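Missing here: one protein chain of the complex. Every other protein chain is in place.
Labels run A and B following the written order; every chain starts at residue 1.
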Amino acid sequence: MKRKNWAPGGGKKELRGKDEWVRISWDEALTLVANEIIRIQAKYGNKSIFVSGGSEIGRALTLFGGYVPSYGTTSGGSIHATKTTILGYTGYVNAMMSDRMDHRKTTLFVHWGLNSISSSGGNPTYNHLQNKKNGAKIIAIDPYYTDAAQVLADEWIPIRPNTDHAMVLGMAYTLITADDPKPNPLIDWDFLNRCTLGFDKDHMPTGADPKENFKDYVLGTYDGTPKTPEWASAICGIDAARIRSLALEIAKTKNVGLGMSSATARQQNSDSWTQMFYTFGAMSGHIGKPGSFTADGYYHQNFSGLRCLVDIVQPGSSGLPSVGANPVEEKAADVWTALPQVPGTRLCESWMWKAIADGKYQAVKGQWRDLNIQMIYHGGGAKLQTVDGMSDGIAAHRKVEFVVSQSQILTTNSKYADIVLPVTTPWERDGGMVIAGNREFGLIWGQQVTKPLFEAKDDLWIAAEIGKRLGVDATKIAPLSNAQLVYNQIVGSKVLKDDGKTTEPLVTISDNDVKSLAEAGVVVKPQAGRVALAKFQELGFYQVPRKPGDNFEVVALKAFREDPVKNPLPNKSGKLDIHSKTLADIIESRGWSTIKPIPAYNPAQEGYEATFKDFKAKVKGEYPLQLYTIHYYRRSHSVFDNILTLRRAFPHEFFMNPIDAQARGIQHGDIVLIRSRHGKTIRPVSLTERILPGVVTLPHGAWVEMDEASGIDKAGADNIINGTVPTGQGTSGWNTCNVQVEKYTGSIELKPDYQWPQRIPIKEA
Amino acid sequence: MAKQLGFHINSSVCANCKACQVACQDKNNLPAAIRWRRVVLYGGGGWVEKDGRWMPNGVFSYSVSFACMHCENPLCVQACPTGALMKRADGVVLINQDQCVGCRYCEWACPYGAPQFNEAKGVMTKCNFCEDLLAQGQNPACVDACPMRAIEYGDIAELRAKYGTLAEVEPLPSASITLPHAVVTPHRNAQASGTGTGKIMNLPEEL
Partner (left out) sequence: MNVREWALITFTILAQMSVGSFIVLGIVHYFVGKKAGEKQADELSDRALLAIGPVLALGMVASLLHLGNPLNAYKAVTNLGTSWLSREIFFGVLFAVTGAVFAVMQWKKIATFQIRNLVAILAAIIGIALVYSMAQVYMMPTRPSWNLVTTPISFYATTLLLGVLAMGAAFVANFWYVQSKNPGCASEQCVLLRDSLRWIAIASIVLLGFQFVVLPLSIAFMAASGAAVSAAMFVGEYGALFALRLVLVFLGAGVLGIFVYREAQSAGHERQMSWLAYGAFACVLVGEVVGRFLFYATTTHFGLQ
């Protein structure tokens, strides 16, 4: 469909987001889109075309001369560059965890951020319940008594957001000062000395100043500030005695699981936090040992490590050939380890809307380049809704000449677009694979539930059709049918045999399968595997049978601990970098902020300290509350937010402690106005003792509904409140935001969300 | 003793996700306003200040999933003037909408908010234990939807033998009123019915 007032070149661009819609044919839509791409490319060049997501349209545009992509820290926050540099393992999904069966030996779990139930479904919780059955103790360190804490936590230690680092420094101080090799050994010196670099002056990386060692930083030898539990307490809000006793409890317990949710890294200036966390894991002796782990992230993927363990079920490749590198990117490289800069024209998400709106971006530190984006192509995803600084995003969308969006429903991307192309869901395609990323449950067969609804088409088809109209070789865009891509994945999937070492194909392909698939135009070869194809498809998945003590039970980093020379980490030094000049250089090169090579505490721009006008005298400022954004059952990020039954079940309320409410004359259920430096929104407030006073939370992902007259978002979209504040590696720091809250007295009448009209742009006649 | 169906609600692991509530609406095609099964969040406690820091003082919360309890003493059935509400041989309390006059008297009578009014149709609706699924040998939608496996159903005698006889925790009403056919495994912080130590934490518009 087409925006009513749209015309080539823009057409009342200011009406984006509030215009009416006109239904047009596929042929017209594809031709309009292709013609605009051709026009804009001819006038402004390929560097004027920005693609926010969706790999398929990228194939067509790459063949047409390229486009500007983006990069962002998204879910993993500052874990990305930090972990990749100091440990050599990329990604953040359960990455450093031992196998879940090994956790059954763990007796103490300490989690910085524990909201696994609402942010990652049932699996982590299922496994934790097994741990509890075995008598394990679970401690949740979190500003909120989360639903996970409600079910799992034996103890809840409330903490101010963005201050985990300070807390753990206080714990490190405790261990360093109380450690005594003979009567009271608390520190795993053996591991520190053999497997890490930079803990003390005697184990520094080559060329580093010995004074820059971590231990002396903690003790305050050179900066005059010992990072005592009392020092930490003043920042994080936890009783110094508990900081001390928790450090000792962890150090003295043999089997401990230390967990760090990636929410704690989705914070401004948190680039050193992941390093701090692993440093503490290393010194307290909980890396690479059976029954212990130190791991960031714990997701739906069954609570088992993915990056450092072998997958038991290994998905096959779809066999879709690459169309080559995007010519607009000056050099393809891993964005997280690339030094000294992120190369080429690639926009940092936490700055991209502003870059598009302002017409310039920072390629490397201090190097601001002109940028003239005139077209935004949303090939998928929900960037306008889910990237911080949405107000800048709306401005960017109203600035450019053309916006296209592909979606199933009128997402916020599509709401602010000129042309919306309806795409299929996986359930409308002829079967599909979901690569679940779970090491023992890697593949889910998705059956076709319905023929495509209305006129929806597959992404790849759209890319090929636009490619044709752009005059590029469309056979390169979609050389294989959807069905062939899917069956390639199934046929190529492998599963570990019981020995835990060798693999065999996951599915058996019989001669009959070959024949019947050939009729559907799919070419496969017969093979012997673990399960018959038909059975796999009937069941929809394959789960490896598991039991404690089987050959799949792997302890993360065990080999590294045993022999770091023979089994080095896959990073530059081969060891855990407690001192990493590389990391400091990467951060420096991005140009947003600087860090030390060791994990020194770095207060956030909008952290606890920033809630004060005068921190020393404890005088609060204009935005005295800390806001962070929890995951919410109503939706997965922003997906499903238009479903009425879910809206009925979860009103998207704002959470606040009654103590903070009382000071503002706010009652349970009142409509409140939430103001930050970046935007305003109104929501019903739920007063709950489950949140630390001084901290408030607005659940993540609600679909913006801007009241243009007042500039107030009625829907409570987190990214209206969260602004464009890139730090460190370009982190989107959603959990770092200062706000003020008051009872709303304006004229907007806020009905419960489930009574709002759904976003349905065109009703079927 | 004749068979009587009932639910086991394991509040100790309920994560407040409301999958049961939404699955029920989905399976039974209910409008957003009608929820035959709901989840209530109950909690309390307070905070004390020490040196500018706030310490939790007995802060707790827990969730309870509840629906029609298919009671031994169903006040709704007794109240219904038309006999549209009835208790079946297997103990399931059903409503015959053809008989219903829409007086909403059952709504007043029930302490669990089970009978709910359908504004569009002008008649009452309520949990039917997914009788159609039961007839096909399948589980009620709420049971299958729960990611924590916190809802179970079966003969109440068997459930009681397995899980005990507790059928009331805050904020459920005293079981003595209607003799509900449910067994609750209480959360570690569960408060006894009627003690009022905490409060319902949901927003009014949410329940």
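Points to keep in mind about this one:
Quick note on the criterion: a residue touches a chain if its C-beta (ideal position, glycine included) is under 8 Å from a C-beta of that chain, and two chains touch if they have at least 3 such contacts.
The structure displayed is predicted, hence computed values, not measured ones.
Partners of the chain left out, restricted to shown chains and counted across the full complex, are B.
Within the whole complex, the absent chain has one touching residue among B:31, B:45, B:113 or B:154, and that is B:113.
Residues of chain B that touch the chain left out of view are 38, 40, 66, 75, 77-84, 98-105, 108-113, 117-119, 121-124, 171-173, 177, 207.
Note that only the chains that are shown with their structure count from here on.
Each chain gets a centre from the mean of its Cα atoms; for chain A and chain B, those two points are 36 Å apart.
Chain B meets chain A in the complex at residues 12-18, 21-22, 25-26, 30-33, 35, 43-47, 50, 52-56, 59-63, 147-148, 187, 201-206. Listed in rising order, the residues of chain A touching chain B in the complex are 117-118, 121-122, 125, 129, 145, 147-148, 150-151, 156, 158, 233, 237-239, 618, 633, 644-651, 653, 657, 659, 668-669, 684, 686, 688-690, 692-694, 752, 754.
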